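Removed: one protein chain of the complex. Kept in place: all other protein chains.
Labels A and B are assigned to the chains in the order they are written; within every chain, residues are numbered from 1.
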C-alpha cells in the first residue's frame, strides 16, 4: 500500500485527480483507489475504488500524511558539530556534522539541525523544527514545527543605508526576525532582520524557494508566497495573502487579508483585502485582463 | 601562448570576434591571432593572423578548451570531511574539507566534492563530476561530467500542500531529481525533488545561477536556462529549449522542442515546438514586438 501519481500507480496504490488536465491519465490509470471529485468520477477505469471528495487535493494531502508522517529525527549530536557550551538543546535533537551553534542558542525538543548549518548567538528555535543543510540563522526567534530548507538565510542585515555621493551611510540594523509556528521557508530564500522593528512571518505561512523578504516586512497567518517573489522593506501582509511566482511588492505598502496577486505582478500601491490583482503596475485582475486583451486587439496584424 | 580578450591580448595570444559591437576593439587589438567571420576579416589590424570561421564563438570555445582542458582533481580525502562508512567513492575522487557524505552514497571516479558540501543519504553521482562548495544534494541521481556550482540546492521538498484556512496541509514529497550527463547547474540554483514522479534535467542542459525548478519539472536534452528563470511545478520542456533571464513559466505546461522564450517572458500557455515567444502574457515574439510598438505609438507625447 502506498500513494502514487496516476501514471505510475499500481493496484496497491492510492492516487488522486485534482487538475482536469490529467483526466486522461485518470481514465488510463491502474491505481487501485483514487480520490476524485464527483464531476470526474464517471471517467474512472473499471475496478478502481473511488473516494469522492469535494476537494480531492486536500483529501490526498491528509491521506499521504498518514502514509508518510513526519518522523522525529534519530537523536544524535555529530562529533564534528561546533556547539557553544552555553547553548541549550532540548531532548531528542539531532545535530548533523559540521553544524555550528553559537552562544546562548536555545533549541527545543526533537529539532533537527542539518549538516553545515550555522546558528548565530542568541537564536531560539522551538520544538519539532527542521533546519536544512547549509542554512544560516542569526538575530531570530523561530517557532515550533517550522521547516527551513537548505541554504535559507535568516537574520542578516537588511538593505538599509542613506544614499550619499561621498559614500552611502549604512544604517545599523537592530531588529530581529520572528518566525511563528508551522511556517515553511523554501531553499535559498532570504529574510532580513528588522531595522528597528522586527521582521515577522505569521504562523502557518508557506514560503517557496529564492524569495526575498526585506527588513520590517510582516506576513500575517497562512500566507502563501511562491518562488522568486520579492517583498520590499516595511510592507505588511494580512492573513492568507497569496502571491504567485516572481511578484514584486514595493516598500511600505499594505496588502490586505485574503488578497491574491497573480504571478509576475508588480505592486506599487496598497491592495485592499480580498482583492485579486495582477500586471505591472498591478491593478484589479479583471482590469489587467482587459488591458492585455485591449493591447492584443489594437496591435493585431492587419490582414 | 594563451587565449585572451581583444582588448588585452598580446602578440602571443589568440582572441576572437563574435559580437559586431566589438569590431572597433578588434580593429585596435594587438592579438597575434584572431578567430573571426569572413564578414569582419577586412577590419583586422596589420600583422594579425586570422582564423576565419562561420561560427567564431564555437571555434574559440574549442580552441580555449585545448588551452584549458578540464583536469581531473588531485585525489585527496580531507580529514575533516564526514563520510559515512557505507558510502562508496570511486578511484581518484577528491573530497574537500568539511564535506558531509551520508549513508549509502555512491560516487564515481575522479569526481570532486567541494568544501562544506552536504550530500544526503542514498544520493548517486557519476564519474568526472564536480560539486561546488557549500552545495547540498539529497534525493537525487546525478550523471557523469555534471558541473554543479556553489550553493546549489537539489532534492529538497517541493512547494506542495493543500491550502486550507485551518492550516495548509503539506503533501509528502516522494520523488527524486534525475540529472543526466553533461549538465551544468549555476550557483544558488534550486531544483526540488518530484512530488511522486521525478524532476528530470536532460543530458547536456545548461542552467545558470539563481534559477528555480519546481517539482516534477522535466527538461529535455540541451536546454539553456538563463539566470533567475522560474519553472513552476510539472511543466515539461522538450529538447533544446532556450529561456532568457527572469522568464517565468506557469505549472503543468508543455514547452515544445526548440522553443525560445525571450528574457522576462511570462508564460501562461503551452508553447509549440520551434516557436519564439516573448512578453507577458507571452505571445509569439512578432506579436509581442507589435504590442510594444503599438503601445509606444499610442502613448506618444502630443507635440
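The rule we apply is simple: a contact is a pair of C-beta atoms (placed from the backbone, for glycine too) under 8 Å apart; a residue touches a chain by one contact, two chains touch by 3 or more.
Being a predicted model, the structure only gives us computed values, none of them experimental.
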| query | Which of B:151, B:202, B:251 or B:281 touches the chain that is not shown? | reply | B:151
| query | In the full complex, which of A:5, A:230 or A:244 touches the chain missing from this view? | reply | A:230
| said: Suppose we count only contacts with the excluded chain; which residues of subunit A make the list? | reply: 80, 82, 98, 100, 116, 118, 120, 134-136, 138, 151, 153, 156-157, 159, 161-165, 167-172, 174, 188, 190, 192, 195-197, 210, 212, 214, 228, 230, 232, 246, 248, 250, 252, 266, 280-281, 283, 287, 290-291, 293-295, 298
| query | Given the full complex, what residues of subunit B touch the hidden partner chain? | reply | 3-5, 7-8, 19, 21, 55, 57-58, 60-62, 64-65, 67-68, 78, 80, 96-98, 114-116, 132-134, 147, 149-151, 182, 184, 186-188, 204, 206, 208-210, 222, 224, 226-228, 240, 242, 245-246, 263-264, 292, 295-296, 298-301
